[in-house]
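The block underneath contains the structure these notes are about, expressed in structure tokens.
For this view, one protein chain was removed and the others were kept in their places.
Let's look at chain A:
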Amino acid sequence: MSRTFTVSAFALIASMSAANAQTDIQWWHAMGGELGAKLEEIVQGFNDSQDEYNVIPSYKGTYPETMTAAIAAFRAKEQPAIVQVFEVGTGTMMAAEGAIVPVYQLMQDNDVQFDQNAFLPAVVGYYTDTDGNMLSMPFNSSTPILYYNKDVFEKAGLDPEQPPKTWGEMEQFSKQIMESGAASCGFTTGWVSWIQTENFSAWHNQPIGTEQNGFGGLEARLTVNGPAQVKHWGNMKKWADEGVFKYGGPVGGDNAPPMFYSQECAMIMNSSASRAGVIANATDFELGYGMLPYYDDVEGAPQNSIIGGATLWVLSGRPDEEYAGAAKFFEYLSSPEVQADWHQFSGYLPITQAAYDLGKEQNYYSENPGSEVGLQQITLNEPTENSKGLRFGNYVQIRGVIDEEFEQLLNGSKDAQGALDSVVERGNKLIEEFQAQNQ
């Protein structure tokens, strides 16, 4: 009796010390549902691949909720080592110099091999400092593409294999579709801010703001009220009045996808990462994919589209061994196999050239139509100052301003020039405030 007790006590102590030898690394993320399950599978893969570190993922709600939770935790000195932050939070994270450990430095400090050139420039460019050093680890990046209903195209007498290339065709096709009665609306869109304003500007090689769209520093200001953007917003209003375009709501445009699924609208512009969801919902018709349309009279279009999504930031103030583990985890995460698996499962873009090549080798793109459109679009041309991305403080609120002014345009209280002038004016006020807070 006493012997069994001793033995089991030893076993208990032994197992405890084994558990203690592992370093726990907290990772707060915003991936719910199936993406969350896949994320946990990836983490499990890392935890099983070695026995020194144990990454613990915790789902913290939406992107803003996750970011707010991490910031609140940092203020209370209870922060996780790794947190997933969406692209518009980049300005806030970057400015918080004492709160973050840049990824390039993390890799250097922990002697983990890290070749920044292996990453896709259009993805990583969004998250580098002015010297080109990578500050956060891209995890899930996507870009907007065009989805269209081939059945409706056919019914309207259009070639179902030819999506509209220019906004002129977009209008012409939409009207033909509506006149033929194949659908009651031409197109809708998710994310007016991200797709019809930011990506629109990059795609037409037009600046969103000064100082290389804010990459140059906190002094940058918005200049998104240029002639190309004004023309486009003006057209959107005209098309909304004619019923060619239907508005799906602010932020992500929650009401846009149902309009496409129910075949009310023939086309939708939305994130390349929503491909799996679109396929699952578009069961009654044949689905087609295309690049974003452009105005052929704007010089430099099409340039390349920019990304959205989230990256992993490392917060300061944790024990050293957690950083060693985080560096190892990032190395695992950017390996071609893990990347290709995550990219093919989720529809997010791969972050390295090797993962892209692996997908090609596996014939993934030829077997899955539409899965390469986003990649082709972001790599269409070498990114310019106008199409590298954008970086402004308080940008979550500025996106809100963009939505609001677009709504003012739609309900007729402002014209396109007036609405975009207000975006610039109100946005710059928020940017000035951010600059004052961080100096």
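Of note:
The rule we apply is simple: a residue touches a chain if its C-beta (ideal position, glycine included) is under 8 Å from a C-beta of that chain, and two chains touch if they have at least 3 such contacts; residues count from 1.
Just so we're on the same page, contacts and distances are computed from a predicted model.
According to its UniProt record, the chain left out of view corresponds to "sn-glycerol-3-phosphate transport system permease protein UgpA" among "Nitrous oxide metabolic protein", "Aldehyde dehydrogenase", "sn-glycerol-3-phosphate transport system permease protein UgpA" or "assimilatory sulfite reductase (ferredoxin)". One of A:250, A:300 or A:418 touches the chain omitted from the figure, and that residue is A:250. Here the missing chain is touched by one residue of A:78, A:159, A:264 or A:296, and it is A:264.
Remark: the omitted chain is touched by one listed residue; of A:71, A:208 or A:326 this is A:71. The omitted chain makes contact with chain A at the following residues, 64, 67-68, 71, 74-75, 92, 95-99, 247-251, 255, 258-259, 262, 264, 394, 396-397, 400, 403-405, 407-408, 410-411, 413, 426, 433, 436-439.
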